[in-house]
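This structure is in structure tokens; I'll ask about it shortly.
Left out: one protein chain. Kept in place: all the others.
Moving on to chain A:
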Amino acid sequence: MTGLAPIDGVVVLAILAKALGYGAALLAMGGALFTLLFAKRAEESVLRLAQHLAVGAAIVGLAVLALRFGIRAARISGMGFEGATDPMMLGFVWDSPLGTAAIWRGIGELAILAILLPRVGHWIALAGSLAVAMSFAQVGHSLGEPRAALAVLPVLHLLAAAFWVGALLPLRKAALTPTGADLLHHFGNVAAYGVAVLILVGAALAWLLSGSVAALFGTAYGLVLLVKVVIVSALLGIASLNKLRLVPALRAEKRGATIVLRRSISIEMLAVVLILLATATLTSLTTPPINL
């Protein structure tokens, strides 16, 4: 297979930690965005859940950041896990773009913790979300050319994904509240734009990094990307089912509508987990065809 890196124990750990880091970053950003965007429409209990989600995810994100430093140091050292605490190796990682990204992400995730403060806290958390999104443009192939496109596109992609992923758990809770149906309906309308951004930007990035359709089928990067796209399509299918059938059923107060919708959102969350694992594999193990 073209463009596939060797796989060993440290790499598997690196992929799991990366997927966990993606999830934590998306939930932290998404929780903050939800709190701000739906402050007027959502019930207090739903907003509180979104806030707690943002705070918990930010704390996990910070821990994973430290863990990933050690894993990266172990990978470059060739010494196995012993390399994880080697000061020289950690120094190399700190000097690399991962160090710069860690500063952006660390500060961003700390700022998201400010969501617990009244009023101004929400805006600090929003700034933190932007910093976290921008941290992803500091590493890897985002540093290639065209620099501007490869820096801006991932930031948009992440903000749109975070808006969606971070809303799932609060919405699942909202389905149980009296005003939940209206909130879910409103979310569906806003999310339609978010999904459009997600797909357009994702497609643009895929084009920029793979360069041709043939590259999608002939390289490891292309195949993992296709797996990701298949899961994303399934997720979009579930999302449209929710928007077009299940949420209207909830609004019409049909029997059992709440249970079906909540189960459907749980399946969405599972799909998100699979997408994050596919993405972490994509960015750890494979090289975009354009870089081969």
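Quick notes on this structure:
Keep in mind that, in the parts below, a contact is a pair of C-beta atoms (placed from the backbone, for glycine too) under 8 Å apart; a residue touches a chain by one contact, two chains touch by 3 or more; residues count from 1.
Just so it is clear, contacts and distances are computed from a predicted model.
Per the UniProt record, the chain missing from the shown structure is "Copper resistance protein C", taken from the list "ATPase", "GvpL/GvpF family gas vesicle protein", "Copper resistance protein C" or "C4-dicarboxylate ABC transporter substrate-binding protein".
Annotation: of A:A17, A:L98 or A:V260, A:L98 touches the absent chain (contact as defined above). When the full complex is taken into account, the listed residue touching the unshown chain is A:S77, out of A:T35, A:Q51 or A:S77.
Remark: the omitted chain is touched by one listed residue; of A:A66, A:L143 or A:L176 this is A:L143.
On the side of chain A, touch with the chain left out of the figure occurs at residues 5-6, 72, 75-79, 88-89, 92-93, 96-98, 101, 139-141, 143-146, 149, 200, 203-204, 207-211, 287, 290-291.
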